[in-house]
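Shown here: the complex without one of its protein chains, the others still in place.
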Amino acid sequence: MSNGIKLESPLFYFQSSFNKSTSADELFNAEAECGLVVKEAPLSAHLILRGDSNDIAFCAAVAETLGVVLPLKSCTYHQEGNTSIYWLGPSEWLVIESAGQAQIIEAALRKALKGHIAIVDVSGGQTCINLRGVGVATVLKKSTVYDFEAWDLATSNAGRAVQTTFAKASAVISNRSDGSYDLVIRRSFVDYIAQWLLDAGEEFGCRIEQG
Amino acid sequence: MSQNRLESHSGVAIDFTFNGKAYQGIAGDTLASALLANGVNVVGRSFKYARPRGIFGHGAEEPNAIVQLGSGAGTIPNLKATQVELYQGLQASSVNGWPSVNFDVMGLIGAFGRLMPPGFYYKTFMYPKKLWMTYEHFIRKAAGLGATPVEADPDCYDKLNQHCDVLVVGAGPAGLVAAREAARTGARVIIADEQSQFGGTLLASKQQVDGIAAPLWVASLVAELMAYSNIQMLPRSTVFGYYDHNFLTILERRTDHLGLISTRGARQRLQRVRAAQVVLATGAFERPLVFAHNDIPGVMLASSVSTYVNRYGVAPGNKLVVFTTNDNAYQTALDWQRIGREVVAVVDTRSNPCGDTVAAVKAMGIEVIAGHGLIEAQGSKRVKRALVAPINEAGTQVTGAVRRLACDLIACSGGWSPAVHLSSHTGAKPEWDASIVGFRPGDSKQQERSAGASRGTFDLMGCLSEGASAGAQAAMLSGYGDGNLQFPAIAVDEYSEQPQQALFLVPHTKTTSRAPSQFVDFQLDVSASGIELAVREGFESVEHVKRYTALGFGTDQGKLGNINGMAILANALDQSIAETGTTIFRPSYTPTTFGAIAGRDVNNLFDPERYTAVHRWHVEQGAQFEDVGQWKRPWYFPKQGETMQQAVDREGLAVRNSVGILDASTLGKIDIQGPDAAEFITRMYTNSYLKLAPGKCRYGVMLKEDGMIFDDGVCACLGDNHYLMFTTTGGAAGVLAWLELWQQTEWPELQVYFTSVTDHWTTATVTGPNARKVIAKVCSDIDLSSDTFSFMDWRDGTVSGVKARVFRISFTGELSYEVNVPAHYGRHIWEALIAAGEEFNITPYGTETMHILRAEKGFIIVGQDTDGSMTPADMNMDWVVGKNKAFSFIGRRSLQRSDTVRSNRKQLVGLKPLNDKEVLPEGAQVVFDAKQKIPMAMQGHVTSSYYSASLGHSIALAVVKGGHKRLGQVVYCPLADGRSIASEIVSSVFYDPKGERHHV
Partner (left out) sequence: MLLIYCPHCQENREEEEFSYGGEAHIVRPLAPEALNDKDWGDYLFFRTNSRGIHHEMWYHAVGCRRYFNATRNTVTYEILETYKTGTQPTITGANS
């Protein structure tokens, strides 16, 4: 940020206190050893969108404005480019966009949507981390009661997302096409979750990466 | 080579110690098999009579060989030696037997066993009452229950949440084939077995299966299963509980067999399994026979003797007498003969045994003494002889002369009891089946079925075919396969068996009460005469007899003794076993470590610590923290050498005289949008929000429908149909659920959406007479003058370059600005405010000062000054209750109930101690007369109490019956130390009663 305004991601302190500075070579070696790699995504715009999914005009206007079809099927998400929409409930979605877009998107949606809707900027309150590595499936079993294995066994498993418990906190967990998982977690729980992940991933080798 | 180790059996030597003495076992041993190999007779003392006891069984049923492993932090008490896998350097000791197993003071009591009937302790040590603790200490120490480690457990534990289609419990013959049938359908299968190796009884069997030795057949089947990607195989894993909706818990012992403390990874893992279908193939326990002195070391289960011989290569004696009611135990005589040791005789209670194994034994030239009972064992620390006598057909009387057989080992078998424990956990009631002389699992209460011995099917062919069917059926019901078996029938060579005799108490020449003790439950020394005595004393229900005699209360949970005990009870009550029934088995099947139950939820991961975006700044400044819900909030900021009181005095005075800053980010915040938002909010709060204009805030109190205060906070109108509601820090989630409840279930017609934004905002409260000057330095686009931005207004603006929302609300009674920015900018804005306030000596303060400042103003804290039984009127807050609201807001009707309009309700008042430096303890009871007798008439209690530096005296808030009409009265708080503190009841507003300071 310019003009001396300091911007801190939720994982900022955790990373600086736990990450040793590693050269590229060391990173490569560490990659081979680590069964769990946790990486925080760059800060993004997060918005909660509320509206009536039975309202065709509403759904169409969202798709038109965001360029992503609103997911109506439970426990799924849609993504196009930098824009993702997660189904959180029958009238509730999470929109994730590039940083700095929150107010622009909110304004555009408010202009396009009619009737009873809500749009709430929650960008400061959450962050997205990615879990990858051979230990991820086991770490998920340690941390959640949800049956993520069933996603892998399903014939079509693209674009699944659920909100569930994660250790003693909660997360919106989605699968990625590369086999990794994204977790959207609340800012105030981030240190707890990061410590939990380091502990859970210890048996595989675990590393937290800068976003 | 140890004295009892068979020469045919060898392996890598393993050194271990037992009760301080060094021994050697071999790889593959359990502690029990190694002790037997070394000829260790006495492994413990019984609980009550301290009788010497030896190893009796070979698995989870073992009642006697209870050991403690290691010492120090990693020590593990109360393990069964039969389930402890030997490792190099293992150190074990008996838990029973103080000061030693071979000589102990309680042994004297053993000599007077008859003097200690059931309930002995209750009856004998009841008086004088105050000595009971002394008695209990002595008895417990002597009885020995193992020693708990006193240091923190050095091991780590873990949990896994699993989901599967078919969970197979037990990897004996039935379980293995069940798993194969299920796995081949593609279903997700988990198979768990408590032993280190899969195979169950087949591991010790000399039978041929599919033309090869049983253990080889097991090995090939296990290899076949391992090739499936959809099966998880869990050895050393005990399924110990079966809960609602097919939820089962497994204790997986990952490193216990390697050493005391795990050097890599979790020692044990609790696997929490949600299974669509369950196959219970948990096998059966052999039942001991109840005869006089059947507890002398050297008396064992017949199947255990065979297992030690066949699987571990250990002969636990030399001269064997087999005592049986069935054909199955003859196998033990054959096994013993095969290793070249002497079988003295087989004593069979049946008058004319004639099955295949009987014929085989006779063909070996072994004497079969039919129609006889082994009525008594003799010996002290080892069996020396068996007394054998003819008995009648019914097995109730000795009918002839006693014969003595010299021997050092008695293998007994009273038939087999299906392991119905897990089935019982589901609520299924075991049903007595006379044809198997045992309880079968009752009708399924969940998605489970039993197969094999646990269902009362004891022949190998039956176990295999039942297991296969159960596996296929379970898979089909979980959506895989068509239920048909794929694998062909397995050829098994098997003996045909004749019916067994149901015999639960072997008669003696003397009556049960006169005969030497005939033990039913070895671990807790419950004897047949004890059960009969309990009946004579009037106990009839099996559950009561269990508790009176302690039958089945040991760590073996009655796996051996229960059926015999029930049968003896039934006989004493002159009713059938079916009528008597069995006690209910509950989790855990075998003891489970607390470590596994806790998993990784320990130390810093015990409970989430929630941090605000400014947390690190607080840490850097040396703040002391207070837990508020899961949040860590700064409690106070001590400077070098300051006590808490000094810090808090300084912080409070800074706010009153200049300016302070508080991190208020933890307050709950809910964004509310929709055309009916104002109407909805007005229904939830006691006051009205219908006319609240954008830019304005209002304080509100929320009631439950019973009229009691539930939460409070400020609600701001952000724009048309758009509000922001603040909640208490601890109440945030509860308030959101409360709003959703009413909107979703009662008034779905009201169009309003709620979203939690607690984490999105960092809130910095700048408060004190100089607050405006501080804000003015970092904010240029808000007109801060009191006329345009007055108390209970909010404004959008830019603070230190960041878009912010600034609220003029006050919890201190001073001029206050609450600056809200998205949390990523939290530290930036905080440091900017600190810098701007430097010239005014801006002072960060914590929750303690916040509490004092608000108490000086008489502002309540919900949950501290209220406890769920306080109305707004009780809190002297009638002003917050809208009198003319059209809608009957939540809780309004209850404010008119006869109980809520009582005049003598506890009401909030201020207390000023007469000694004005004395701080009342919070929670102290309030009485009107300190001289009255105890118990005193309690009139209320202190809810908040502090020393106020601003006022120069201590203050308290209290709820006192009828308190609002008692201003000026003196009340007393009697304390535990005998003092009584006198205080005057005063207004709850101590500071700036007119509220002039925050309006500037």
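A and B are the chain letters, set down in written order, and residue numbers restart from 1 in every chain.
Convention: a contact is a pair of C-beta atoms (placed from the backbone, for glycine too) under 8 Å apart; a residue touches a chain by one contact, two chains touch by 3 or more.
All figures in this text were calculated on a predicted structure; none of them were measured in a lab.
J.: Tell me which of A:P42, A:G67 or A:P90 is the one touching the absent chain.
T.: Among A:P42, A:G67 or A:P90, only A:P90 touches the chain that is not shown.
J.: Which of these, A:N54, A:S74 or A:Q210, touches the one chain of the complex that we don't see?
T.: A:S74
J.: Which residue from B:E746, B:D796 or B:D929 sits in contact with the chain not drawn here?
T.: Considering the complete complex, B:E746 is the one touching the chain left out.
J.: Per the definition of touch given earlier, which of B:R514, B:K639 or B:R893 contacts the omitted chain?
T.: Only one listed residue reaches the unshown chain, and that is B:R893.
J.: Please output the residues of subunit A touching the missing chain, sorted low to high.
T.: Interface residues of subunit A facing the absent chain: 74-75, 88-90, 92, 145-146, 162-165, 170.
J.: Contacts of subunit B with the missing chain: which residues?
T.: Within subunit B, the residues touching the omitted chain are 243-247, 272, 274, 427, 445, 705-706, 733, 737, 740-741, 744-746, 748, 888, 892-894, 896-898.
Rule of thumb we're sticking to: only the chains that are shown with their structure count from here on.
J.: Contact residues on subunit A for subunit B in the complex?
T.: Interface residues on subunit A, with respect to subunit B: 3-10, 13, 43, 48, 50, 91, 116-126, 138, 141-142, 144-145, 147, 149-150, 153, 167-169, 186-192, 195-196, 199-200, 202-203.
J.: State the interface residues of subunit B toward subunit A in the complex, per the touch definition above.
T.: So the residues of subunit B in touch with subunit A come to 158-163, 188, 264-266, 272, 274, 600-601, 604-605, 607-613, 615-616, 631, 671, 673-675, 751, 753, 755, 757-762, 800-802, 821-828, 831.
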